[in-house]
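What you see is part of a larger complex, with each chain still in position.
Should a chain be cited, it is by its letter among A and B, assigned in written order, with residues numbered from 1 in that chain.
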Amino acid sequence: MHSKKRAKIINDPIYGFIEVDKGIINDLINHKYFQRLRRISQLGLSYLVYPGAQHTRFQHAIGSLHLMNKALNQLENKGHKISKQEKEGVKIAILLHDIGHCPFSHALERTIVRDISHEQLTLIYMHKLNEEFNGKLSLAIKIFENKYERKFLNQLVSSQLDMDRLDYLKRDSFFTGVTEGNIGVDRIISMLDIKDDKLVIEEKGIYSIEKFIIARRLMYWQVYLHKTVLSAENMLIQILNRAKYIHENSKKIYLSPDLKRFFENSFSFDEFIKDDSILENFSRLDDYEIYACLKYWIKNEDFVLSNLSQKILDRDILKIKIQKTKFNKKIISKYRLNMMKKENINLNESKYFIFSDKVSNSLYSIHESNIKILFKDGNIKDLSYSSDQFNLKVLAKTINKYFLCYPSEYLVE
Amino acid sequence: MHSKKRAKIINDPIYGFIEVDKGIINDLINHKYFQRLRRISQLGLSYLVYPGAQHTRFQHAIGSLHLMNKALNQLENKGHKISKQEKEGVKIAILLHDIGHCPFSHALERTIVRDISHEQLTLIYMHKLNEEFNGKLSLAIKIFENKYERKFLNQLVSSQLDMDRLDYLKRDSFFTGVTEGNIGVDRIISMLDIKDDKLVIEEKGIYSIEKFIIARRLMYWQVYLHKTVLSAENMLIQILNRAKYIHENSKKIYLSPDLKRFFENSFSFDEFIKDDSILENFSRLDDYEIYACLKYWIKNEDFVLSNLSQKILDRDILKIKIQKTKFNKKIISKYRLNMMKKENINLNESKYFIFSDKVSNSLYSIHESNIKILFKDGNIKDLSYSSDQFNLKVLAKTINKYFLCYPSEYLVE
């Protein structure tokens, strides 16, 4: 008689077969909170530009788990002892690291749930699940919050070279078809080592890391901050802001019950923890929910709401300009005036169509200096000191860009 | 000064860069009817089993267009004259061939729109677009309906080896990660030729075609008719049938306005053509719409509706058994009785949970005999006569299987 250690195999277009452990890991995947991630797209509205980018947070979480398994194997192979409990803890932590995401991932963060970040929402989920699973997630939470003494475990979940990042760069590159963003995940993982309980990279892995940094930078500008995606996601934010405004002022708007609750309340972390029904409501929010509202809103009597909603549905994205300096306020005013006249709307309404803001790649926090290189002589140095020909400081600098969105028909020169 | 022939490039994870022609082709892609396909998943609920299978009808249509371009190049390269108009026509035909699909593609066909197939809906769309584009789609429609004299053009759109099939097999294999279903699209296209205005395959392509047939068969059983997917899709059909039943009897159910119209009417082809608003309603139906309803329905007072809706959302799929013979009616009755007692429901209600039906791969119509092989001596023979060692007739046979779905907790032995 034999008993299998794995509960099931999941087919992944990128890694092939992913084996899932029996027990808590499999149970968490089957939990409805985790299943919700099947309905949250990984890259928000990016699929309007890259049609292949329909992949979800679900796939990403499973993929990160897979890389965690590989990393743990590597580290054990190099002679490091990691206990069964620690392995389970860090696997749970990576599996659930994104469970708190709002619909369309980053796009609607802080729009629906104003005062709580997705990391905090993740923590709320973890605590609820810890209750349900009788404390089996305690170590995972400690690792996730970086309160566990062996710091490399947290670094595997959340650092410059964590399994989250390795998976999303590879996955986003794969599904967008931006093959240039592809990174050498296997090689990077094989270069991982531990020194003084911290994650380090073997000396001979320097080129791979440089390549990884460049690939990431390429992905920012080519995918994550692609101008059309930027415009579409800002349109969606404007739509939700307008919907909330209408709801607060006239109530003349359709809202799904779950969305309504969040429009009418701004819950705190503690309220989430105390009142189970809040998380139940939140757990029904997903990309599908938002789209269903959009379809009601195209028939709303409010010009702003109906017009922008229809535009998103038909992929009629606002034009967008990007430059390194702020846009001239006078020019923006001229655009708005022009539209106000033509559409007979007021200034406030025009601001939903014509708006400017700043975007920076620091959203994705580049602090390369954190990557530590382990030299053959046993010394450890920051990557920025190790790579003599490669100006990492320049690369790591936060870049700010300014954008201006506007409907093409109201452009004035 | 130069003027480009292509309007844009679309990134595809499978083929890389796809070039889209300026003019009508690009205009059709930008049309809101076509953009709707971004919200219709190619493989219905298959992503519940294959998480990567989130690809849409939009991607598939663009991919098929790409293969059509390749096929036309090949045929011209082999010395066949194809006019500019014919090329445009056949490209439009392949681009739009799936535009009439219902939410979740095949799953809900005939459930929402009872009396019209998705092919007819496609034709309705084509006629509407033909009006809007002043007759530019006339030849495309002729080709699509196989009323054009050069039959190979229709065969490129709809036959055993059409560009639709080549793309979907490759694409579904890619996104599910079932790499064994991968087919040699380039090789098959390079083997295409025309003889007496009909599509034929060069003799040396026989092995590739055999491989294609086997890959397709593997995809049927491993993906298209995967038992968990079969169960999930039948659950969804049951849910919609129950929703309609409730709506017809008590009205105590939430329905989106667009879905409501189709629940209350069964439109004919002619009605669709005459009353533009019907197609407008239909065009707002997509996967998102159905999911939004499911989330209302989980709170409906009807046990059947709320229970099944919650199950789909949480991926708690009914168990399913498959066998070659019909299931014994007595056993089914026993299952149902058991559930009726435990849940205090009536027989009719139990049938939504415990049901049996037949499934056959003939849904996907295998008539291999249609593939014609062109021998070096100029003769043409059916593939089934050309492949001496390969029992195609056996493969082509329609296979019927019977399935029984039931909630695992009501299983009696």
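The working rule: a residue touches a chain if its C-beta (ideal position, glycine included) is under 8 Å from a C-beta of that chain, and two chains touch if they have at least 3 such contacts.
Owing to the predicted nature of the structure, the values given are computational and were not obtained by experimental measurement.
Chemist: How many copies of the chain make up the whole complex, given that 2 are shown?
Modeler: My count of identical chains over the entire file-defined complex is 4.
The rule is simple: only the chains that are shown with their structure count from here on.
Chemist: Fitting on CA atoms only, what is the rotation between the copies subunit A and subunit B? Please report it in degrees, nearest 5.
Modeler: 180
Chemist: Distance-wise, how many Å sit between the C-alpha centres of subunit A and subunit B, to the nearest whole number?
Modeler: So the centroids are 32 Å from each other.
Chemist: Where on subunit A is subunit B touching in the complex?
Modeler: 10-14, 16, 30, 32, 35, 38-39, 47-48, 50-52, 54-56, 58-59, 62, 174-179, 256-258, 284, 286-289, 291-292, 295-296, 313-315
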